[in-house]
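One chain of protein is taken out of this complex; the other chains stay put.
Letters A, B and C mark the chains in the order given here, with residues in each chain numbered from 1 onward.
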Amino acid sequence: MSNSYGKLFRITTFGESHGAAVGVIIDGCPAGLDISLEEIQHALDRRRPGQSSITTPRKEEDKATILSGIFEGKTLGTPITLVVNNKDQASHDYSHIEHAFRPSHADYTYTAKYGLRDYRGGGRSSARETVARVAAGVLAAKLLQKYGISIKSYVAQVGSIKLEKPYTQLDLNQIDSNIVRCPDSETAARMISLIEEVRDNLDTVGGVVSCVITGTPAGLGEPVFDKLHAELGKAMLSINAVKGFEYGSGFEGVKMRGSEHNDQFFTDENGAIKTRTNNSGGIQGGISNGQDIYFNVAFKSVATILQPQQTINDAGEEIMLVGKGRHDPCVLPRAVPIVDAMAALVLADFVMRQQASKV
Amino acid sequence: MSNSYGKLFRITTFGESHGAAVGVIIDGCPAGLDISLEEIQHALDRRRPGQSSITTPRKEEDKATILSGIFEGKTLGTPITLVVNNKDQASHDYSHIEHAFRPSHADYTYTAKYGLRDYRGGGRSSARETVARVAAGVLAAKLLQKYGISIKSYVAQVGSIKLEKPYTQLDLNQIDSNIVRCPDSETAARMISLIEEVRDNLDTVGGVVSCVITGTPAGLGEPVFDKLHAELGKAMLSINAVKGFEYGSGFEGVKMRGSEHNDQFFTDENGAIKTRTNNSGGIQGGISNGQDIYFNVAFKSVATILQPQQTINDAGEEIMLVGKGRHDPCVLPRAVPIVDAMAALVLADFVMRQQASKV
Amino acid sequence: MSNSYGKLFRITTFGESHGAAVGVIIDGCPAGLDISLEEIQHALDRRRPGQSSITTPRKEEDKATILSGIFEGKTLGTPITLVVNNKDQASHDYSHIEHAFRPSHADYTYTAKYGLRDYRGGGRSSARETVARVAAGVLAAKLLQKYGISIKSYVAQVGSIKLEKPYTQLDLNQIDSNIVRCPDSETAARMISLIEEVRDNLDTVGGVVSCVITGTPAGLGEPVFDKLHAELGKAMLSINAVKGFEYGSGFEGVKMRGSEHNDQFFTDENGAIKTRTNNSGGIQGGISNGQDIYFNVAFKSVATILQPQQTINDAGEEIMLVGKGRHDPCVLPRAVPIVDAMAALVLADFVMRQQASKV
Partner (left out) sequence: MSNSYGKLFRITTFGESHGAAVGVIIDGCPAGLDISLEEIQHALDRRRPGQSSITTPRKEEDKATILSGIFEGKTLGTPITLVVNNKDQASHDYSHIEHAFRPSHADYTYTAKYGLRDYRGGGRSSARETVARVAAGVLAAKLLQKYGISIKSYVAQVGSIKLEKPYTQLDLNQIDSNIVRCPDSETAARMISLIEEVRDNLDTVGGVVSCVITGTPAGLGEPVFDKLHAELGKAMLSINAVKGFEYGSGFEGVKMRGSEHNDQFFTDENGAIKTRTNNSGGIQGGISNGQDIYFNVAFKSVATILQPQQTINDAGEEIMLVGKGRHDPCVLPRAVPIVDAMAALVLADFVMRQQASKV
């Protein structure tokens, strides 16, 4: 049951990285939404390997197939199943890691938990699983469109290079204008250089994705455990390599006094209720207040490095291990559509939960 | 359904801050655990108002009553209901906030969501709800004891005063040796001074609680959405005033290269599998690896301040509002047992989920 | 988690029959519904012991208290907690069953499952738990009223005495016109005589409750597992002493040919879509079709009889046991409000699920 997310707009993902396929069932998507395979493919293309010089050069086309739930271009209200077949699953040699526990991977913990594992490329623990999330996110975003809700994520930090401007000073239409997906071209250039340097050193580096959600009506989110930011936090922390989540004023904001931090309400010229500042990040008491929602997600550096590392095998013996194959020096650019997708899934679920309570 | 947490060890809390009572049903607690009312009361006393000079001086005894599920000192396997009656619910005057939307409180969002609210002292959005969590956490901790799992939280930051030592250099038995619950006496003294200063300025301040979980076996946590740290994150973010969560290397760790960040495995002299560093925070691929689990939780400053603030009322008119009554200048000391409780609830649930898969 | 029912309109019940109290949390009830304690009490009075000469003469007032979720006569959208204290919990002597496994009671199975039990009066397995269901059902019925949905249950069989008329030939406003709650006065009189005879023989007898739901719009129910009739079935089978459930043509209908059983559609003079027969019981493919929903629920005879019976104790030794106290010779009259309540809870949940999918 842990492979499902959402209460009403509910996805269940499946697939090992080198099994036959990865995919998703979306159960609960409302009927009558227009959807095309092209829209799904467009999102997958933002995530796929080999899309630029700073991602892994692996060539995977990640073509989605619809198995159910969509008929004549519309959602049926029945479970929507999307599948992406894995390529060349037999062609690689994974024997060097069959018995090894790679440092900071999930090889050891899966073995400890299940007693066995599909060792090929990480199996279920591989970030390849996020293909399914991105595909499902397209349907969630479709539903949110009906409510005027829009989600934009971008790379805000790579290693120590940080985009210092707040999102309000950025043009979020420029996110895809460069390969690192940072909407500030100057910072983007420095990030790209850093990733290239790290890659050339056979190393990897982490960073931060920021996400901004606009158009949310007041009233989304559910007290007390399923607070809007608590679900966003869980959804983000469930993405591979994520180590932290903060929204609104976040960790820095703890230094502020209440008198500085409080967001004063006012009524604008159109009679809309707004706040003069937005340290709350658009959420108060776990419920959206109609202001922009924004949050940060911390990604650690990729664990697979092309340098020799000391570790142990499943007999407990110390061994040396060198990463093989082609890997990302930095997952941040490819993480952007995953954050978009998970945010969309969270919001879609809350939109439906809010609808449910209408009498 | 959003007032429940946990899949197998499942709690449902209820109660408005000035209604008849707050309480909790624990559904799924295994039968046969020894439990006394005194143990529950001990935990509630760590959370209760009026416990020290730096918490709110409100006098609330917060005495728990057992309504079901415990018989002759043992859990029955049936739902355990714990209730704490609210005191003096009629005695205060809340008419000044009946129509006001207090800044950075949930007055506006509850009204937007539900169309009405219990305005007395925040109603359901009040942190008084955490009484129920702390009571339930005692049962969860009881279950964890059987597995040798121990949880210790402490105040690691108040405003800009930060405990710079990592937890490995602290004596976690000293947490309750001072009223701010920081195990380093020198830092604790500075934190207490800051809180007193802030209080005397009729203001409030935020901070960070750190939590360390020891004794966890490898194998707890469920891929892919219910990762151990994703559930910890959700649980922490569901606590009032929390703005961020990070585990292991956290936000700072994103700057590290993979070659620095990776935790190398080794086998110790007893044949136990360990890692030389613990940037993973005891969790890899969402599953515990047997090392210590540690994480940080950011709390914003309390929204109720005893200074005049500009805001609006429910007619959209601008008004001035001054906080009344007795409030905490800093929630951090009282947040410690809440973090303890939520961590225990997360772990108890995962222990049961792990048991479920045993054949 | 097994003490909860419903996905969106979700109740969790608690309480042992001789513990401090029984009660319920309703999580998910929409905000703004008008509700009074009198309405809740009215439903509880239909269920309470001692209400007539053919129920148990135990005097229990079953007075409900509201602990949360209702403010100034309206639901808040927060969890609603209703509690009924148990009377005289200490005053009776249950030592004769402390170690005995009563025939066809749950003493043995609870002990096998949990390793211990609250033996006083059945503890959690007692039908006293249905107090909580009936109280919660009042809120569910309130929600259904907004949609024009009405539920009427009645006693259709006691022992071999069967009400042969279909519900369409009955005046369902006459259900409470007699103490057995059968809307046909002639049959009611015969049922009452039978129950009195059985009671005087220190024995018990079973029967059937029929339920009719009118006013349901087409479209309620969720394929494929949560079919409307599947949830009704589960809800009914979860009531103490229930042994069977059938809807529409039921068990008898299996003899019919398809050409007889099929319900032909037609459009009435107002343009409404109807069926000429209703063997479907108002449900097709698990979804309501707008016709009346009707079903039968079989209740076995009460297990507690005032005659000596052979059984064993928890040491496995054979013993003789005689029921003590005052018990119902037939639960059917008191089961009627329980069936009403569970049907209301099922429908309320589906109404909310249907709302959730509206875009």
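Please note the rule applied: a contact is a pair of C-beta atoms (placed from the backbone, for glycine too) under 8 Å apart; a residue touches a chain by one contact, two chains touch by 3 or more.
Quick caveat: nothing in here was measured; it's all calculated off a predicted structure.
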Displayed partners of the chain not shown (whole complex): A, B, C
Residue among C:Ala21, C:Leu76, C:Met191 or C:Ile287 touching the omitted chain: C:Ile287
Residue of A:Gly50, A:Gly77, A:Gly215 or A:Gly316 touching the missing chain in the full complex: A:Gly77
Interface residues of subunit A (partner: the chain not displayed): 1-4, 7-8, 10, 12-16, 19-23, 25, 27-28, 31-32, 65-69, 71, 74, 76-81, 83, 113-118, 123-124
Interface with the undisplayed chain - residues on subunit C: 1-5, 7, 13, 101, 103-106, 108-110, 112-113, 124-125, 129, 157, 159-160, 198, 201, 203-208, 217-227, 229-231, 233-235, 237-238, 240, 243-251, 253-259, 261-267, 271, 273, 275, 279-281, 283-290, 296, 298-305, 307, 309-312, 316-318, 353-354
Contacts of subunit B with the absent chain, listed as residue ranges: 7-8, 28, 30-33, 77-78, 143, 146, 223, 352-353, 355-359
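Quick note on the criterion: only the chains that are shown with their structure count from here on.
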Closest chain to the centre of mass proxy, which here is the mean CA position: B
Classification of the subunit A:subunit C interface as same or different, half of numbers criterion: same
Subunit B-subunit C separation of Cα centroids, rounded to whole Å: 39
Approximate Å spacing (C-alpha centroids) for the pair subunit A, subunit B: 26
CA centroid of subunit A to CA centroid of subunit C, Å: 46
Per-residue multi-chain contacts in subunit C, two or more chains: 7-8, 28, 31-32, 77-78
